[in-house]
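Shown here: the complex without one of its protein chains, the others still in place.
After this line comes subunit A, so read on.
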Amino acid sequence: MIKALQKKLNNRKVIILCSLLLAAICIVTILAPWLAPNDPIMVNLAQKLQPPSAAYPFGTDHLGRCILSRLLYGARISLGYAALICMAALGIGLVVGVLAGYLGGWVDYVLMRIGDGLIAIPSLLFVIGFVGIWGAGLKQVVLGLILVQWVFYARVIRGMVISLKEEQYITAARISGSSSWKVIKKHVAPNVISSLAVMGTLEMGWAIMNLSSMSFLGLGVQPPTPEWGAMILEGKSYIRTNPALMLYPGICIMVVVIVFNLLGESLSERFGIKRR
């Protein structure tokens, strides 16, 4: 279905559409305190499991909290921390990848073996283990996800740097008297960063998914803080009587992840590794 849709919408249109959607999502996320009709954590048992009404546009959950408000505030945590994971993972990956690729030798060996050690364990299992040691909580989950994720970027970037290093203009720059640092800054990094933007978009979708999964398992965000994954967990017991409790946050996650992935795919098709 997505293929057929993509055929109809060409690459450029997909990028524009996704960017607009993302911009809208971002604005809504930032303006959550002003847009939300109610306090997201105020419990009101008299109003529990209410259908949509003027006061509660999406209804209320099992503790009588406004679902729309919780969704809006939840976006701040889901998207905000996903962006943090994304930037940290890409940042570490960029630094490690460039160093390992450009310097080579034992630096490369040490950095890459550390990376191998980290990705030897499946990433979710690693984070669960991480939480097992330091206890459940958002901080631990975010840290754990960053720790497993940078390795992939470091590897990709290292490969790119190694192939860039063989380019004649790098040799020419060295002969022109540029130091290693200057060569990295002027010739290597700019070539890597454009691909990094594409990777970052795909990474966002992944980070949102994983953050929500961890919260769904009860390891990440702790109640009463609103977060999409945690909301699905809370609504789980009411799946037969009030499926909306799970449906709304589920749809939110789905839409955001799809938008990020579509954007990432289209961007990589358009601006991916292309030479001359």
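Heads up, the rule we're going with is that a contact is a pair of C-beta atoms (placed from the backbone, for glycine too) under 8 Å apart; a residue touches a chain by one contact, two chains touch by 3 or more; residues count from 1.
To be clear about the criterion, contacts and distances are computed from a predicted model.
**Student:** Could you check which of "Ni/Fe-hydrogenase, b-type cytochrome subunit", "Heme exporter protein C", "Nickel transport system ATP-binding protein" or "Sulfide:quinone oxidoreductase" matches the UniProt name for the chain that's left out?
**Tutor:** Listed in its UniProt record, the absent chain's protein name reads "Nickel transport system ATP-binding protein".
**Student:** Of the residues A:11, A:53, A:171 or A:222, which one touches the chain left out of the display?
**Tutor:** Result: among the candidates, A:171 touches the missing chain.
**Student:** Write the list of subunit A residues that the hidden chain touches.
**Tutor:** Touching the chain left out of view, subunit A contributes residues 167-169, 171-178, 182, 186-187, 190-191, 276.
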